[in-house]
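These notes are about the structure you will find just below.
Every protein chain of the complex appears in place save one, which is left out.
As written, the chain order gives the labels A and B, with residue 1 at the start of each chain.
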Amino acid sequence: MAANAQRIKKDVSRGDCFEIIVNGRRIKAYEGETIGTAMMAAGLYALRSSKEKKEPRGIFCGIGVCQECRVTVNGVPNIQACKTLSTPECCVEL
Amino acid sequence: MEKAELAIIGGGPGGISAAVAAAESGVNVTILDENARIGGQIFRQLEKGFTLTNPKAMGRDYQKGVDLFRQFKQVESRINYLNHATVWGIFDHHRIAYERNRKSKTIEYKNLLIASGAYDRPVPFPGWTLPGVLTAGGAQNLVKNQRILPGKKFLLAGTGPLQLVLAHQLIQAGADIAAILEVGDVKGSWLKLMQGMWGNWGYAGDGLQYLQTIRKAGVPIMRNHIIARANGNQNVEKAVIARVDKDWRVIHNTRKSLNVDTVCLGYGLVTSTELTRLAQCDHEYDNGLGGYVPVRSETMETTQKGIFAVGDGAGVAGSQVALAEGRIAGIAASQALGHAPGVGQKKTLAELQKKLTRHHRLRKVLDEISRPRPGLYELAEDETIICRCEDVTFKQIKTLIQKEGINAKDIKRTTRVGMGSCGGRMCGPILIELLRNLGSQISGQPEGLNVRPPVKPIPLGVLAGAENNE
Partner (left out) sequence: MNETRKETPIFPQEAEVVIIGGGVVGSATAYFLAKENKNVVLLEKGYCAGEASGGNAAWVWSLTRKAGIDLQLAMHSISIHEKLQAELELDFEYRARGGLMIIDAENQVPFVKAHLDQRKKDGHPLEMIDANEVLEIEPMLNRDRILGGVWNPVDGTTNPILLVASLNRESEKLGVKIHHHTEVKGIDVSQGQVKSVTTDRGTIKTDCVVNAAGSWAGHIGKMVGITVPVSPFQMAMLVTEQVPRCLFHPIMGASYMVEEDTGKEGGLGSGLIASQQVSGNLLLGASWRDAGFDKRTIQEEIERIARVNIEAMPSLKDIRVIRSFANFFPHTPDDLPILGSVKGVEGFIMASGHNGHGVCLGPGSGKLVAELLCNGNTSVPMEKLKLERSALSVE
């Protein structure tokens, strides 16, 4: 059963919509969303492989403490997806 | 080098209320906040781009935050607020090193206030590292601030009233919750207790509403239940829950499987004490307060003269306590710096102390219910990951833990536990509890991991380009 994150429509309106590129795939993002949120909404939950066992890891603590959500953004490695805002056309590599 | 009369680390309720109190007394205040805007976790403000169409949507917490923001705005011009500032070291001679916008800088302070907050307690069990297993705080951040439901079918597992707040928010956002597990040994008076707690927070009406929402949605609250395992391939697909005894140990033959895609772990918070430990403040251990807490005077001063600590980072006690402690410390620091107390501040100090005592008395009961029991750390099996960064399993450390005289630093050095990017924040609290429960012949408080700067990862190039006074 695939996980099914979805944007909440109730009580909020969103700003600009643009695209970011994750492993070559174009996905939707809104102004104010972190890279982690945009990826979640696109069904991407496994952000990296663990060091020894190569098991899938994704967002865990959500506030920038656990360092599990590290991805490469515009060539810079080890960027935390949960606290880094999406920017139009930014390039994310998992 | 920059200078500050009072440097405050942390932009949550503790730090901000201290800043406001100090600024009111005429103190030159600098705030170093990791976030983009003040509010910390509990009063986190929406990112630019999101607009609330229903002001009540952020919940009661947020209203309290708005009050604080208003106070802050009144003295804003007297405060040097540095956002996106990550403190990476505290050094002798009253120096703080921080990174901001890819530059490393130094501040020399006269007095220092550390309000570094807390984070969700990591609890290891088979499958806890699967994508889809989140902390309650992380889930709450996603729902409240990023306006995204992280999954479709939820299991909430943990203890304490904050789970019910999360449940309410999830249900309002359209989530389907399979169950809320309360692992604590709560009796029928629990609901009354919750209401009393909420009443103390000023949420009396809301408390009832949360329970009503949960009941109306048909979500079962299962007391004395724990999550024992998460199963799935690339994501969570199933959760195994079980009944526990009063020590939170799984009772034989009570396991049940639930189909869920998201698990929210809400076992309370643990203190962020990297900075107070780096500053060489004395600490004592109390796992009812979130682990190590700095030893403090009545005015929130640590054992290091001129260094104060307030809020969840000095003992998990919630935002109301943080606000009161912050104000007390702000006033005390101002006095220590030779500033005359602001009008009405002396009276305020006594009132604040009273408020604090009341809060703590009420919290004690709830804290006791939710204080981790040994069973919480007996869920790990051989292959369960203990150190998430380095992929160290329970099997690799379980014999070591029982060695006489062993401590967390020994385990770190020989197994790599704690050597990862999170700086031991995830595995440190786990190791301490494992040593307490399974370790041999150690009475008193087990030592935790060491802390060495930089306490947060900082790019080498930033450290190299550090702007210094040398």
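FYI, a contact is a pair of C-beta atoms (placed from the backbone, for glycine too) under 8 Å apart; a residue touches a chain by one contact, two chains touch by 3 or more.
Values in this document were obtained by computation on a predicted structure and should not be read as measured data.
*Asks:* Pick out which of B:Gln71, B:Ser104, B:Thr129 or B:Thr271 touches the chain that's been left out of the picture.
*Replies:* Per the contact definition at the top, the residue touching the missing chain is B:Ser104.
*Asks:* To test your reading of the contact rule: which positions on chain A touch the chain that is missing from view?
*Replies:* Residue positions of chain A that touch the missing chain: 51, 76-78.
*Asks:* On chain B, where is the contact patch with the chain that was removed from view?
*Replies:* Listed in rising order, the touching residues are 89, 91-92, 95, 97, 104, 106, 403-407, 409-410, 413-414, 416, 419-421, 423, 441-447, 452-454, 457-466, 468, 470.
Rule of thumb we're sticking to: only the chains that are shown with their structure count from here on.
*Asks:* What part of chain A is in contact with chain B in the complex they form?
*Replies:* 1-8, 10-16, 30-34, 37, 40-41, 45-47, 50-53, 55-68, 70, 78, 82, 85
*Asks:* Considering only the defined contacts, which chain B positions touch chain A in the complex?
*Replies:* Spelled out, the residues of chain B in touch with chain A are 34, 41, 46-54, 57, 119-120, 122, 129-135, 137-139, 141-143, 146-152, 172-174, 234-237, 259, 261-262, 272, 385, 388-391, 420-422, 425-426, 457.
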